[in-house]
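Only one protein chain is missing; all other protein chains are in place.
And now, subunit A:
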Amino acid sequence: MSTCKTTSPLAASAELPKSPEGDPVFAEPWQASAFAMTVRLHEKGVFSWNEWAEALSAELYKPGRKADASDYFDCWVAALSRLVAELSITSSGQLETLTQSWQRAAEATPHGQPIVIENDPLR
């Protein structure tokens, strides 16, 4: 099992849930994917640390957050989505279309088969 050595500055993101050893903690796999994609985009210079920190805090300080902070990664994904739209990498409309496509693809995929977007019957 790999031991976690945190190298990305994104691990210093505001309020990121951490283990006692200081590693990021994810409750579900999609949270780890969202974190990893953000780390990768930052490594590639798609956005700066400041741009990321601003986008994230804008989401974290929106009213209506859950008291137990269990929606932390929901905010993370919202921040990432907004940032890539602002950078004209995609649009919120395209992300919405793809999100629905993935949902239909999951429903249409029989158990035991990998879920791929091509399984969306409307795609």
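The rule we apply is simple: contacts are C-beta pairs under 8 Å (C-beta built on N, C-alpha and C of every residue); 3 or more make two chains touch, one makes a residue touch a chain; residues count from 1.
Convention: contacts and distances are computed from a predicted model.
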Choices "ABC transporter ATP-binding protein", "Putative transport system permease protein", "nitrile hydratase" or "Cytochrome c1" - which one is the UniProt name of the chain not shown: "nitrile hydratase"
Chain not shown, touching residues in subunit A: 1-2, 4-6, 19, 21, 23-30, 32-37, 39-41, 44, 46, 73-74, 77, 80-81, 84, 89-90, 94-96, 98-103, 106-115, 117
